[in-house]
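A single protein chain has been omitted from the complex, and every remaining protein chain is retained in its original position.
In order of appearance the chains are A and B, and numbering begins at 1 in each one.
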Amino acid sequence: MITVAAISLNVAILIASYGLMDGMVKHLVSNVTNMVTGEVQIHAPGYLVDHSMYKVVKDPTGIMERLGSRGIHGSARSYGYGLIASGNKSAGALFWGVDPDMEKKYFDLADHVETGRYLSSIPKKEIVVGRKLARSLNARIGSEVVLVVQAADGSLGNDLFTVRGILKAAGDRIDRNAAIMHRQDFQELFVSGGRIHEIALNTRGAVPLAALEQIATAAAPGTDVKSWRQLMPSLSDMVNFFDAGMWLFGMIFFLAAALGVMNTMLMSTFERIREFGILKALGTSPWRILGDVAAESFVLSLVSTIIGGIIGVGLSLFFMHKGLDTSIFVPGDAAVSVSGIAFDPVWRATVSVKTILSPILMMCFISLIASLYPAAIAARLDPIKAMTRV
Amino acid sequence: MKLQIDSFRGIPMEKNMSSLVKRMSVLLLLLVFIVPASPCSAMQTLNAKGILDRVDDLFRGKSSKGIMTMKIVTAHWTRTLKVEWWSEGKDKSLMRILRPKKEEGTATLRVGNDIWNYLPKVNRVIKLPSSMMSASWMGSHFTNDDLVKESRMAEDYTFELTFRGKRDGREILEVTCLPKPDAPVVWGKVMVAVRPVDYLPLKILYYDEDMSLARTMYFSHIGPLGNRILPRVMRIVPADKPEEMTEITYEQMTFDLDLPAEVFSIRSLRR
Partner (left out) sequence: MILRLAWRSLWRNKRRTVITVCSIALGLTFAIFFIALAEGAYEQMIEQMVRIQSGHITLEHPEYRQAPSVDLWITVPPQLRSEVEKWPDVEETKLVILGQGIVKSGAGNMAAAIMGVEPSVEKASSPVARNLITGKYLEASDKSQVVVGSEMAERLKLAVGKKLVIATNDVTGTLVEELCRVKGIFRTGSEEIDAYFIQMPIDFARRLFHLPREGATQMGVILKDPGAQKRIMKRIKDRLDDRPISVLSWQEVMPDVATYIKMDKGSNLIFQAILIFLILFTIFNTLSMSVLERQREFAMLLAVGTTARRLRLQVFAETVFLGVIGCVAGLFFGGLAVVYGHVYGINLSAIMGESVNISGFALSSRMYTKLSFGIFFGSAVTVLTATLLLGLIPVRRATRISIVDTLR
């Protein structure tokens, strides 16, 4: 029946649209958090204020074990500032000491290499640098670089490293300053004795943010636990901005779909006014008519919205896996970094209870109401008039 | 905003040892040089500007070389370096580390506004970006910038003799220096205490604009250095971290020697 088809289509489109809208925002966040920041980070109190290399996280192994037993994993990192020089060019850099295996497993940066590759699991005095840093040093894969740092014991740490990878755009900070090495190389260079400055946790959305914060705080007493929202207020604001925009758009789409559903139901019910007139003439009470219509349209609405729901979910899933590549709108290199945050051009939908259930319920409700109105009219009409309605 | 800063960004600010410290200390060392160990009365008849001008002129074109020991105490570590240096005029200097053995041969060359470092462990010379000027030299309370600054004492301060008498059991003369309104100096006031007998400095106090003490420089162990009598130990103590300090002990110094130009070259940096 046309009615069913029409309502289903409206519902399906609404669901798919919500999926895309929701996806846009969620992916904005996960792109950033999955890359390197993670969802929650643990630092020593006061570390984020001055980044002093002497403010370390106590008992990092214990913390990671406790969290690991609850299925929460992440990466432990060390940081230190210094100078990186190649040929006759030099620049200040922030050096990272990481465990490449942990980074590869729980974060995406290891895959985000433009040329060359990420660090190997074995310390080989290799270094991976941000793309703007590489450019300012005129460094290429295989380039030799000199690292000069103030080691933890005050001595001048220096050594030769080889550039093994140059990263894609990953946000301003990383592009300009990041120089990543194996944690053992870091230890040697900085005489750091295995000090850890940061534990970054990433569950890729499996654990809700508030819960994650709580668990982390419990597992790491005496430390400073922050979520990505506090660590990156710019991104947090951007997400709020998008959320608001999507809310508005969602409203408009909702109204448009509601209009479609209401229309369909109204017309199809009005179509049957002759029928109601006959029934009335035959003696059926108005309430009975109303009741019948209500029951019928309830079933109709339910069936249509469910069918629409299934199609909608199907579409959303399709877009979740396939995604729409918006870089087709942009000629050339679609590496984009705005406000220090790198954007992924592929737009995916997300499927969640929120994006599916509420459209279905709302549309069902609307179609029901829409059917009752004409039925009420029919119920009160003079049967002759109803029957001869043309 | 599109930032055009180079990658220096992100490096934490280091305590800045004012060039003034160095300038003042050199000024006073040379003050002593031109006024040989003689009765003090001559001091009061010369006006302050006259002294400064004479010192400026005398300082120009001079060269020196020597060996010093630098002891650095910070909240997290203590280090002692033995450093050999050469300097000419106000914009050429070469410093080489002799001890500890781990860093022997590490050298810093400054010519004009450029600074190079030689690292013996990796046998490479690197040129420091201009942003590193403010970074501390070898972790001490001195910065690279201190090596570079031009001296403009006569233009930057007005001097006045403000105290004569005993303090802490010693006879001293105290000169108060106030920066001229447009002078590019960060201090609010500098107070210099000298020995009346030969005007050798004992203590210099640096105050910030709010007139709170920012750092203190102590001079001691007065004795022969090269062909002069000078305080052989200088110590800088930041006021907000009194447990930290950098102390320089001059072991040897030679003044006004002929230094061939190759001394201040990259080749000699590597030697």
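Everything that follows uses one rule, which is that contacts are C-beta pairs under 8 Å (C-beta built on N, C-alpha and C of every residue); 3 or more make two chains touch, one makes a residue touch a chain.
As the structure is a prediction and not an experimental result, all values here were calculated from the model.
Which of A:Ala244, A:Ala281, A:Val299 or A:Leu361 touches the hidden chain is settled by the complete complex: it is A:Ala244. Only one of the listed residues, B:Ile67, B:Val111 or B:Val186, touches the absent chain: B:Val186. Contact with the chain not shown here comes from a single listed residue; of A:Ile122, A:Ala210 or A:Ile252, that residue is A:Ile252. Across A:Leu160, A:Leu209 or A:Leu266, the single residue that touches the chain missing here is A:Leu266. Seen from chain A, the chain kept out of the figure touches residues 2, 6, 9-10, 13, 16-17, 20-21, 24, 172, 233-234, 237-238, 240-241, 243-245, 247-249, 252-253, 255-257, 259-260, 263-264, 266-268, 270-271, 324, 326-330, 334, 336-340, 343, 345, 347, 390.
Listed here are the chain B residues that touch the chain not shown: 1-6, 8-9, 11, 13-16, 113, 130-131, 133-134, 143, 145, 148, 150, 182-188, 208-209, 214.
Convention: only the chains that are shown with their structure count from here on.
Computed from the mean C-alpha positions, the centre of chain A lies at a distance of 55 Å from the centre of chain B. Of all the residues in chain A, the ones that touch chain B in their complex are 50-52, 54, 81, 83, 85, 88-94, 132-133, 136, 146, 148, 150, 152-156, 158-160, 172-173, 176-177. Chain B contributes residues 3, 6-12, 72, 74-79, 100, 102-103, 106, 117, 119, 121-122, 124, 126-129, 131-132, 138-139 to its touches with chain A in the complex.
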